[in-house]
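Since the structure comes first, as structure tokens, the remarks are kept for the end.
All protein chains but one are shown in place.
Let's turn to chain A:
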Amino acid sequence: MIALLTGMLSTAVLAGGVLALAALGEVLAERVGVTNLGVEGLMSLGAVIAIITVVATPNPWLGLLAATMAGATGGMLFAFATVIVRANQVLCGLAITFLGLGLSASIGHDYAGVPSPATFGRVPVPGLSSLPIIGPAFFGQNLPIYLIYLVLPALAHWVMFHTRHGLAMRAVGENPAAADAAGLPVTALRFWYVTLGAGLAGAAGGYLTLTYVPVWSEGLVAGRGWIALALVIFAGYRPFGATLSGLLFGLITALSFVGQARNWPIAPAFLNMLPYLGTIAFIIVPVVVWHRMRRIMAAPAALGVPYHRDVR
């Protein structure tokens, strides 16, 4: 039983890491008021760029960096269209998804099936990694896992909620006109946070091919980008919320496979549905049970609305 829990938690952390990182990136974009539906395409782009990079120079950090840059480049394109030209965010996001999927399929054509020559090895934290159940899952993983689950969300949380800059950033997402009147650079903040968020989505794709499934094939991301988008809502647009929801989703997915492997008397189709049912339940239940959650979980007020100073 303990071995089972240990293993389940361990795979949940690995599988959830992809989602947590992509969701964190999306939190950044949505906090400044821009919905980026391009996550799936950006992840795919990051995944293939990471493989191409490590095939050229077998250093996983370089691969991850290249994946981040690829995501950020796609993000700049998206931010240019949505923040500067102020085109429709939904359409541009979908365009980025298709662009990313198509581009990664064509540039990855010759890399299909090539195993990643360099991956992140495990770096156990001395002492903590031998704790029962949670030790191997949380303290016996590779370095990007620690980054994804601790360093990045902590940094984002601190910037967002404990600095003046974070206040400005959130103001841009809540009420860009007021922020503009207060002298904040609305366009610049939106542009760079969308780019940064897209970079994290690219990094999530790179993390996928550098640790979890170290090989490139078309369709590798398999819809995880869309799930990351949904998790942002469940996360209440908060960095640690994104991390936790990624982990929880990983755990439920792991549970559905463990259920099948242990032959629980539940239909496999139902077990496969668990992650999605879980997502819906997690979004609905807290809001219904505890009314205050509605305010806490609320989306930034200006989410999805392009800001035109000249029409004010």
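Here, a contact is a pair of C-beta atoms (placed from the backbone, for glycine too) under 8 Å apart; a residue touches a chain by one contact, two chains touch by 3 or more; residues count from 1.
The rule is short, and it goes like this: contacts and distances are computed from a predicted model.
Note on the omitted subunit: UniProt lists it as "Nucleoside-binding protein", one of the names in "Diguanylate cyclase (GGDEF) domain-containing protein", "Nucleoside-binding protein", "Two-component response regulator protein" or "YCII-related domain-containing protein". Of the listed residues A:Gly135, A:Gly173, A:Pro214 or A:Gly236, the one in contact with the hidden chain in the full complex is A:Pro214. For the options A:Leu62, A:Met76 or A:Ala105, the residue in contact with the chain missing from this view is A:Ala105. Think of the hidden chain as still there; on chain A it touches residues 3-4, 7-8, 11, 15, 18, 105, 108-109, 112-113, 115, 208, 212-215, 217-220, 222, 224, 253-254, 257-258, 260-263, 268-269, 272.
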